[in-house]
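My questions will all concern the structure given below.
For this view, one protein chain was removed and the others were kept in their places.
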Amino acid sequence: MHLILFIVFAGFCLAGAINLLIQSHPINSALSLIVVMTSLAVLYLLLGAEFLAAAQVIVYAGAIMVLFTFVVMLLNAGREDRTLGSRAARMVGFPAVVVILGVMSTVILKAQSLGVASLSDGITSTEELSEVLFTKLLLPFEVTSVLILIAILGAVALAHNDGEEPGEGTRSK
Amino acid sequence: MSPFFSQEVPLSWYLLLSAALFSLGVAGFLIKRNLITVFMSIELMLNGVNLSFVTFAHQWHAVKGQIFVFFVMMVAAAEAAVGLAIIIAVFRARATLAVDRIDLMKL
Partner (left out) sequence: MNGYLHLWLIPLLPFAGFLINGILGRRLPKWIVTTVALMAPLGSFLLVLLNALLAFTPKEFRYWNGPGPLPLMLSTIPWVETFGNWINTGILHVNFSFVLDQLSLVMLLVITGVGFLIHIYSVGYMSNDEGYARYFSYLNLFLFFMTVLVLAGNALLMFVGWEGVGLASYLLIGFYFEKKSAADAGKKAFIVNRIGDFGFLIGMFLLVSNFGTLTFSEIATKLGQDPGWNGGVVTVIALCLMLGAAGKSAQLPLYIWLPDAMEGPTPVSALIHAATMVTAGVYMVARTHVLFDHSPFALGVVAIVGAATAIFAATIALVQNDIKRVLAYSTISQLGYMFLACGVAAYSAAIFHLVTHAFFKALLFLAAGSVIHGMGGEQDLRKMGGLWKKLPVTFAVTTVGVLAIAGIYPFAGFFSKDAILYAVFLQETNGKILYSVGLLTALLTSFYMFRLWYLAFMGESRSPEVHPHESPWSMRGPLVILALLSICGGWIGIECFGAFLAPSVGSRFAEAGGWHIQIPYLPFAISLEFMLSVAAVLVALEGGLLADKFYRRKPSRPAQWAAALPTSYKLLVNKYFVDEVYGAIVVKPLLGISKFFLEWVVDVGILGGVAWLLAGIATFAGAILQRWQSGNIRSYAAWLAAGAAVVLMFILIPWTTFWPASMALIWKAVRH
């Protein structure tokens, strides 16, 4: 069971990720990313992180991606068209990606101490998580909430519209 | 069920998946032309890293890994909000979302 579930949902992840790269319209990319997020939530469940799975769906797929979709629609982003690209990106970037993937894979495959994921004894209850979160790490927790508040304020300030239309900012004053 | 289906999944597969997601995120960051899509690739990278954290938390039976993921999620949320607000502001100034066209500080 574990294996089948893993293969299916890992496949969904990879498919979503590759689709994100292939698609030219940003809304398609956003939807693919939602697929990746929810598949990852299932994988978290397989690894025993119940709370995180829920949080992944609620926060990531349910809020952040919705925000992305809103912005795509707000800005009326269209299909990408061909541009010059960057020589540096092609010459330096892709080898970098290959190197990153290669190095990490090599290290992972060579590692001796990894075991197997077991469904039975790897479950972390929410109670455990919250016990640490609300006693030892209470301060970071509260600071995080302040952080989100600041982010909201910042976002409001940055995106505040003084009545301008898009593109008005480029007209020389 | 046949024994195939009751096999356990080695943790290295999870980690390989995480590495693949991360690399795909970097590749997307380099390939994509739309600013919002570039930002989405960043989120993809973050998710790949989250998966690796949860994997190791499972291996060591440590709650700390999951707590770290929790905080990463929170910060990613804040970052997404602010980043998208910036993208909106940039769009208002340049009327374009093409990464290659936004290369001058002067209007």
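Per-chain residue numbering starts at 1, and chain names A and B are given in the order in which the chains are listed.
Definition applied: a contact is a pair of C-beta atoms (placed from the backbone, for glycine too) under 8 Å apart; a residue touches a chain by one contact, two chains touch by 3 or more.
Everything numeric here is computed off the predicted structure, so don't read it as measured data.
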Open item on the list: Among A:V35, A:I100 or A:L119, which one touches the chain that has been omitted from the display?
Closed with: A:I100
Task: Absent-chain contact - pick from B:W13, B:F29 or B:F53 - done: B:F29
Task: Interface residues of chain A (partner: the chain not displayed) - done: 85-93, 95-97, 99-100, 103-104, 107
Task: For chain B, the residues touching the chain missing from this view - done: 26, 29-30, 38, 99-100, 102-105
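Criterion: only the chains that are shown with their structure count from here on.
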TODO: Would you mind pulling out the distance in Å between where the CA atoms of chain A average out and where those of chain B do?
DONE: 4
Task: Residue ranges of chain B in contact with chain A within the complex - done: 1, 4-17, 19-28, 30-34, 36-37, 39-41, 43-44, 47, 50-51, 54-55, 57-59, 61, 63-64, 66-67, 69-71, 73-82, 84-89, 91-95, 97-98, 100-101, 107
- [ ] Flag every residue of chain A that touches chain B in the complex, lowest number first.
- [x] 1-4, 6, 10, 13-14, 17-18, 20-21, 26, 29-30, 33, 36-37, 40, 43-44, 46-49, 51-52, 55-56, 59-60, 63-64, 67-68, 71-72, 74-75, 77, 80-81, 83-86, 89, 93-94, 96-97, 100-101, 104-105, 108-109, 111, 114-118, 122, 124, 128-129, 132-133, 137, 140, 144, 147-148, 150-152, 154-159, 161, 164, 166-170, 172
